[in-house]
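Of the protein chains in this complex, all but one are displayed in their positions.
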Amino acid sequence: MDPLIFGFLLSDGLISGALYALVALALVLVFAVTRVILIPMGEWVVFAPLTQAVLLEGRLPATVWLSALLLLVWAALDLRRGRTPLLLALAAALVVAAGYLGLAVPALAPLVAILVVLPLGPATFRLFFEPLPGATVLVYLILAVGLHFVYKGLGLAFFGPEQFGLPALLAGEVAVLGLPVPWQGIMLVLAAGLLMASLYLFFTRSLFGKALRAAAVNRIGARLSGISVREAGRVAFLLATGIGALAGVLVAPLSNASYEMGFLLGLKGFVAAIVAGLSSYPLAVAGGVLVGLLESFSSFFASAYKEAIVFALLLPVLAWRSVSSLELEEEE
Amino acid sequence: MLEVRGLEVRYHAAVAVEDLDLHVGEGEVVALIGPNGAGKTSTLLALLGLVACRGEIRYRGRLLNGVEPEERVARGLVLVHERRQLFGEMTVEENLLLGAFARYKRGERRLKGDLERVYALFPRLAERRRQLAATMSGGEQQMLAIGRALMARPRLLLLDEPSLGLAPLIVREIFGILRRLKAEGTTILLVEQNARAALELADRGYVLEAGRVALQGPAAELRENPRVVEHYLGIQGEGSG
Amino acid sequence: MRKGLVWLGALVLSVALAQAEVRIGVTLSATGPAASLGIPEKNTLLLIEAGKLDRMPKGAKVRFFILDDGTDPTAAVKNTQKLIQENRVHLIIGGTTSPNSLAMIDAVAEAGVPFISLAAAKAIVSPVDEKRYWVFKTPQTDELMSQAVVQDMVARGIKTVAYLGFNTAYGEGWAREFEKAAKAAGLRVVASERYSPKDTSVTGQVLKILSRRPDAVLIGAAGTPAVLPQRTLVEKGYKGQIYQTHGVANPAFLKVGGRFVEGTLLPAGPILVAAQLPDAFPSKRVALTYIAAYEAEHGVGSYSTFGGHAYDAWLIAKGAIERALEKASPDDLAAFRKALRDAIEETRGVVGTHGVFNLSPTDHLGLKFEDAAVIVRVKDGKWVLERSFR
Partner (left out) sequence: MIALLLALLLALPWVLPPFYQTLFVFYAIAALVVLGLHLLTGLAGLTSFGQAAFMGVAGYTSALLALRAGASPWVGLLAGLAATFLFALVLGLLTVRLKGHYLPLATIAWQVALYIVMGSWVALTGGRTGLSDLPAVAVFGLELRDPRLYHYLAWGLLVLYALVLYRLVHSRHGRMIRALRGDAVAAASFGARPPELKLWTFVIAALGAGIAGWLYVHFVRFVNPSPFSLEASIFYLIMAVVGGVGALPGAFLGAGLLTGLEQWLKDLVPLVLGKSGNYEIIAYGLILVGILHLAPRGLWPWIEARLPRRTPPLPEGEGLPPRAEPLPEGPLLVVEGLTKSFGGLLAVNGLSFEVHRGEILGLIGPNGAGKSTTFNLLAGVLRPDAGRVVFRGREITGRYPFETVRLGLVRTFQHPHLFPEMTVLENAMLGTYPRTRAPMLSSMLGLDRVEERRAAAEAYRALVRVGLAEKAFLKAGALSLGEQRKLEVARALAADPVLLLLDEPAAGLRAGEKRALAGLIRRLREEGITVLLVDHDMELVMHLVDRLVVMHYGEKIAEGPPEAVQRDPVVLEAYLGGAA
């Protein structure tokens, strides 16, 4: 093969891979802490750039109201349990204020979009998953599918069926080893790397990060140490939404964004997450890059069968991972 | 300190604990003994809120029913679990620090002193502070579990079978440490199959059989009780699966 | 004045009560991958229902039952059954995509209900056999549109061409018909690649195409997802001519495409550039009327060619209903359905937004190539008439 084409495919695969790796990281995080396979993740990934696009068109995106509404419902639930939900009400107000700020200052739109999407994750966890503690993985999964339908439907209602183009945060290209690569792609890869590094630091250096890990590996042990598994779940959802929204905002200028793209993105991230056994963060990153590269090269060689190749090639990986994993997991 | 009335724990339809009354005074060490499956562990889990139960649990004058386990930990009700429930993939020191998480979250950032205290109590942990918890021996893991609980500065320490599965020498060491804790004034509720060791340490004791209190009284009296002697203090008292 | 209005209202009401009710069932892909086609179709029919686009047929009150099939053939069939059996409709319009329309054929033929499809595939109405006896359609076939593209390519001296299309029925239909037409005209198709409308990258496919150095590339995609391959081609330095299909003919494509789609050529129904057509062009006036009404409701530039297909279906149906009413009463379900079918087949000289419809027992589409297709160029973010075949 022409080395130039090889280089292009490689860089394309790495850029997609960085995106899938981020989604996979978020999925692993959420699953490890809450045992939820977060199907609606993909929707949140696209909600962020779509929100940004609508802001740039000078309209207030409906996601602002959705976010604020969910936060208020959450606050109402807290109120019923006898707590004063000052922070939640404040957050709801903040989301709305941020929305208007994004309208006034278009340069801030990407940031505002992430901020607006951010509460969706933890609020969804609080409203829909927390009331069912200890349900099986399968029930959580179906619940997640139901929420995926809801968010997908909302996506269509909010943003319409068409794609939106987004301006690059950093326009232009740069030559890497003689190969022109868009800055935006490099930014995505760098951001992915940076995010991974900071997650690594968070999990290994901060006691809060360690507590999150503790809640993931041993729920009872965590509760014995005064770590609230519920709170850990909310934090996991928050981080996941944040990672997803950031990934979405970074990739959208390269690929455009529409409400429909989420599911496939989520699925590919999920594939990468499974390669990692839904438990290992470094392997999730590797899985993401693997899926990205497989996809890039198979779209060159046999585009009609691209997904078939990606998934078929996964079977041996799965078999190998399954044989080499020591623990006898529960089958659910 | 702790006042339990009419406690009942069920799994499916099977009753594990029924109509149990229990109290622990400030500074007291109370032992809960009885055969396997008598409901001792279920009682402790219920006290911490890790299993659903009926009845009234009053801790430092306030009802605990409906309070989340982690909130109970934050209020100083700390359990050393029968299976230790350590974070195997983390180091000894990380495990210990996480024991103080409830305090850390409240804003207490000075945990060094507590760490030093635990290390002083368990010099072996100090030697192994960088070792992963899962790679340690059973006795060391038990020490770590107790150490982690101490990091939370418990007002009432619940101990579930600290001698379970340990070699006799280690058991002796662990009970030595419990004695020191007692001397420092820590309130302890101890569940133990090693009835002899437990009753030697405790001020008072309860004997549980099939989910109910069969006998109770000062530890010294229980040690003399012929029924206790026959069932729990012969050579028979020691063995356990 | 007010009194007069009340009287007028009462008069209209009494006439309406006296009129027979004709029920039209509609199943469209207003959601799912073909939503960008289905939504303007649906909007158009809603406008007609509201009386904002056209008058009702004489002597009948028309009731619409509009369902969404989510671009899923099973749902389209279920909808069809539901419309026929539950709503007892006399006519079915819809089937936005070719698989949906094809899947519906059996159901309508079984029940003896005339069906005007809004999908492209030629197989929907050809050959007119026992089942397709009941089936008609208004959009130009893939074959007809491919013809237009190929003729334009030949005229520009293009020798080699690559195809990059959706991995959906739309992209597949174009691949089949275009490659056939291209071969017949002596063009060499050097690559035929597929991508998903939901893909976030098509770099691999584009690189493959670039490595074959085609004179032109045809992108067989609908709506805004058609932008990504073109953009990637441009970004990777492709200098040849890029063609799109009529599936992109909506304003969102221009908006999202921006500078990347500048200079694109595409085949389209004449409605797309109605205002620029010579006055002699038969469908110009109808198209302009339709566009004006549509834009009044949905904003300037909001119209697309797909809504036009739905309007054309309505125009054919309207005339046929009037004629069928003379033969049978809508209360006699079977008889009126048959009469309506016959009337539709007798449609002659109905001027629609995409051309003039002259149906016959062997031709259930009835469009002439030169009336129904033009080549359009994207210029300064607008559709500009490039070539007409008249």
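As written, the chains take the letters A, B and C, and residue 1 is the first residue of each chain.
Just so we're on the same page, a residue touches a chain if its C-beta (ideal position, glycine included) is under 8 Å from a C-beta of that chain, and two chains touch if they have at least 3 such contacts.
Remember, it's a predicted structure, so these values are computed and weren't measured experimentally.
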Visible chains in contact with the missing one: A, B, C
Candidate in contact with the missing chain, chosen from B:Cys53, B:Leu166, B:Val213 or B:Val228: B:Leu166
Among C:Pro40, C:Pro57, C:Pro99 or C:Pro114, residue touching the chain not depicted: C:Pro99
Residue among A:Arg126, A:His148 or A:Arg219 that touches the chain left out of view: A:His148
Touching residues (missing chain, whole complex) on subunit B: 12-16, 35-38, 138, 163-169, 171-172, 175, 194, 196-197, 200-201, 209-210, 231, 234-236, 238-241
Footprint left on subunit A by the chain that the document does not show: 128, 131-132, 135, 138-139, 141-143, 145-154, 156-157, 267, 270-271, 274, 277-278, 304-308, 311-312, 314-315, 318-319, 321-322, 325, 328-332
For subunit C, the residues touching the chain missing from this view: 30-31, 46, 66-68, 70-74, 77-79, 81-82, 84-86, 98-99, 102-103, 105-107, 110, 121, 123, 131, 167-169, 172-173, 176, 194
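Keep in mind that, in the parts below, only the chains that are shown with their structure count from here on.
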Chain separated most widely from subunit A, comparing mean CA positions: B
Per-chain CA centroid nearest to the all-protein CA mean: A
Distance from the mean Cα position of subunit C to that of subunit B, given in whole angstrom: 75
Between subunit B and subunit A, distance of the C-alpha-averaged centres to the nearest whole Å: 41
For subunit B, residues that touch 2 or more chains besides their own: none
In the complex, subunit C residues that touch subunit A: 31, 33, 35-36, 39, 167, 193-205, 207-208, 211, 223-225, 227-228, 235-236, 250, 252, 255-258
In the complex with subunit B, residue positions of subunit A that touch it: 207, 210-211, 213-214, 217-218, 220-230
Complex contacts: residues of subunit B adjacent to subunit A: 48, 50, 68-71, 73-74, 78-81, 85-90, 94, 97-99, 101-105, 148-149, 152
